[in-house]
Every structure is written in structure tokens, then in C-alpha cells.
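Below are the C-alpha cells for one structure; questions will follow.
Of the protein chains in this complex, all but one are displayed in their positions.
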Amino acid sequence: MSASTHSSVLKHHFDNLEQQHSAEKLGMWMFLVTEVLFFSGLFVAYTVYRHFYPAEFAFASSHLVLWIAGVNTALLITSSLTMTLAIRAAQLGKRSDLMRWLVVSFALGAGFMGFKAFEYYTDIHEQFVPGSMFQTEYARAVEHVAHHSAAAGDHGGIQHWAIELAENNKGKDPNSEGYIFPERVQLFLCFYYIMTGIHGIHIIAGLGCIVWLMLLTKCDKIPPQRYATVEIVSLYWHLVDMIWLFLMPLLYLVGTGVKGH
Amino acid sequence: MDAHDHKIEDPPTLHDVDNPAKVFTVYLVVLGLALANIFLFKAGLGPITLPVQMGIATVQAALVAWYWMHLRRKDTIITLTAVTSLFFVFIFYVLVLSDVLTRTGGGL
Partner (left out) sequence: MSTAYAEPQTIAPVPPEPEAPPRNYLNNGYGILSWLLTVDHKRIGILYLVSLTAFFTVGGIAAGLVRLNLLSPDGAILTEDQYNRMFTAHGVVMLFLFLIPSIPAVMGNFFIPMMIGAKDLAFPKLNLASWYVFMIGAGFMVWAVLAGGIDTGWTLYPPYSSRFSHTNVTPGAFGAFITGFSSIMTGLNIMATIHKMRAPGMTWGRMPLFCWALYATSFIQLLGTPVVAITLVLLMVERVAGVGVFDPAMGGDPLLFQHLFWFYSHPAVYIMIVPGMGVISEIITCFSRKNIFGYKAVAWSSVGIAVVGFLVWSHHMFVAGISYYSALLFSFLTMLVAVPSAIKVFNWTATLYRGSITFQAPMLFTLAFLVLFTVGGVTGLFLATLGTDIHLHDTYFVVAHFHFVMVGGMVLAYMAAIHFWWPKMTGRMYSDFWSRASATVIFVGFFLTFVPQFVLGYHGMPRRYPNYPAEFQVYNILSTAGASILGLGYLMPGIYLTLSLFFGEKAPANPWSATGLEWASPSPPHVFNFEFVPVVKCGPYEYSLNVDQLGRTLPEPPGPMAPNTLKETNGVG
């Protein structure tokens, strides 16, 4: 078995397995470089706007669902752990361990996406989406706040964030300090959706790769000589995790942090 | 290239395999730092909040890269690849901010 799997592991254009593994790992690292630069465009743009509009960014961030972000962070870090253990299982030829770690990693990653979907659902339900949804809700809130006092508990079915924003801006001149521009709040939301959305797409791609590894493992096509295949998927997965570790505080933990959702 | 003289077709020798205890320790530290990040934010650090958050994220990323992505194994080209990407992100940031942060009097 090992002879035939070995001969099919070495590709025809490589001289030996070491060269092949070395090239594959280098290739994946180079791809990770492109991913880092890809996200850095978003991070730079975000930094510029956060520098221009700190108040609006803090306001918007405080109305995101922090607990989901916390859960997702834990899920993702744990899935990185299990992918690292999967490499080890592949190297030692422990097929059932390998399968187990791959399945767990997939489950954790899928859990991340599940919570993300729920989070998006919550945000959309609250009209916390840049564009006409935001503008309509804010306009309703401005109207409501103009005719009702702040102390009254009844918000007329209008979302909490919109009421808060309208209250904050009530009676203020747009050029005065303390005015929070709704357009700039929407700008934050653009970044929120685009950054988490693109990150989510990368998670889904990673989940696809893990499924591919699971299929290979099931067909016993990952002998110890082919551990590098697991390693390169794991490298990609770790990068997606690392991006989230930077993304999370930048999106969810902006401002002084005293006020929660 | 490798200092160890093992046959090419053999499975990786055991020193190339991760120590599960090390892997798990890194996990606990990274997870702990994530929780610390959230709690420190809630505690309200004021203006140093952002640098602290980014510092924590950097430490987390460094641990993941060093132990879980095996930069510890000191393959020169791979380390150079990783460092180069960071260098150019740094350039990108510095040169864009050199414009954005100095736009006090307008442009040409």
C-alpha cells in the first residue's frame, strides 16, 4: 500500500518528495502574502476613516452584537488548534485522528458561519444596514424624537440605535461638536459588512478545503508522505484566523467601551 | 538542505512533529489574550485602547505564526516571505497616512 501511495504522491515534475513539500509550502506562504495585502487595503481604508470620524465609528461599533463576536473568536481560535493537531495526526499516519480533527475543525468553522449568519440576520432585522434601510429608520427616529420626550419608554417600534442617534443629534447644528453624522455611521457599516463579509467568504473557502481533505482521508489518500497537503490548508486556515483577531477589536471594540449594546 | 540525513520517502521524523502540549499551551494563551482584549475594552482604557488592542492582536498572531504555522522551524525563505509581506503593509500604511495625517493646509 505504501509503495503505491508513495509513487502517486510524488508528482512527475519534482525530483523528490522533499522538493515537492518544500515547493508546496512556499507556494502556500506566497499565496498568504497576497491575502495579507488583500485585507490590508481594507484595513488602510478603515484606518483613514476611523481617523477622520472617531465618534461615528465608536457609536456604530457599540451597536454591533458583541457577544456573537466573542463566541466566534473562541470558535475560530479553537478550530486553528484542531487544524494544527490534524497535521500531527497526518504525519503520524493516524487516519482516524486525522479525520476527527478535520471534522471538528469543520464544525467549529461552520459554527462561526452559523453565528455570523445569525448576527447578520439580527443586524438586518434592526435595519442596521447602510443605504435606504438605515436612512428610513433614522428619518423615522428623528420624526419620533422631535415629538416625544426622551424619558418616555415607548420608542414607537423604532430601533434603539436610531433613537439614540436621533436623540444625540436633536437640536444640534451639524457643525457643532458632538453631532454624529448618520452618513459616516453608514460608512462604518459599509466597512463592517464588507470586511466581515469578505472574511466570511474566506472562511467558506477554507471549509471547502477542509471538506476536500476529509474526502481524501476517507479514501485513504493521505499517507504520512502526503502530510504537507494538510499543512498547507492549515496554513491558510491560520491566516484567516489571524485576520479575524485583528478585525474583531477594530470593528467591535471601538471607542471607550463603557457603553454596551 | 536538511541537516538530517533521512531517506526522502520516509515519513517525517519525530522531531518535525509538533508537541501536543506546546500546541495546546499556545491555544490557551491566544484564547486568554482574546478574552483579555474584550475585558480590557470594557474596563475603559481611554486613548491607549487602540494600541493595546492592536498589541494584543499582534502577540496572538505572532504566537500562531511561530508555533502553529511553524515559522519556528526557521526556513529562511519562508520567514523572509512572511516578513516581506509585513514590511510592505507597513509601507502602505505609512505612506498613505503621510498624506492623510498632514492634510492641514490643503494640496497643490
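By letter and in written order, the chains are A and B; residue numbering begins at 1 in each of them.
To be clear about the criterion, contacts are C-beta pairs under 8 Å (C-beta built on N, C-alpha and C of every residue); 3 or more make two chains touch, one makes a residue touch a chain.
On a predicted model such as this, the values are computed, not experimentally measured, just so you know.
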Consider the whole complex, including the chain that is not shown, and state which of A:L76, A:A89, A:L187 or A:I203 touches that chain. A:L187
Sole contact to the chain not displayed, among B:I48, B:A62 or B:L95: B:L95
Taking the full complex into account, what residues of chain B touch the chain not shown? 77, 84-85, 88, 91-92, 95-96, 98-99, 102-108
In the full complex, which residues of chain A touch the absent chain? 12-14, 19, 22-23, 26-27, 30-31, 33-35, 37-42, 44-45, 48-49, 52-53, 56, 130-132, 181, 183-184, 186-187, 190, 194, 198
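One rule holds in what follows: only the chains that are shown with their structure count from here on.
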I'd like the Å distance between the centres of chain A and chain B, where a centre is the mean of that chain's Cα atoms. 17
Per the touch rule above, chain B residues touching chain A in the complex are 1-2, 8-9, 11-12, 16-18, 20, 23-24, 27, 30-31, 34-35, 37-38, 41-46, 49, 53-54, 56-57, 60-61, 64-65, 68-70, 75, 77-78, 81-82, 84-86, 88-89, 92-93, 96-97, 100-101
Under the touch definition given earlier, write down the residues of chain A that touch chain B in their complex. 6, 16-18, 22, 25-26, 29-30, 32-33, 36-37, 40-41, 43-44, 47-48, 51-52, 66, 70, 73-74, 77-78, 80-81, 84-85, 87-88, 91-93, 223-225, 227, 231, 234-235, 238, 241-242, 245-246, 248-250, 253, 255-258, 260
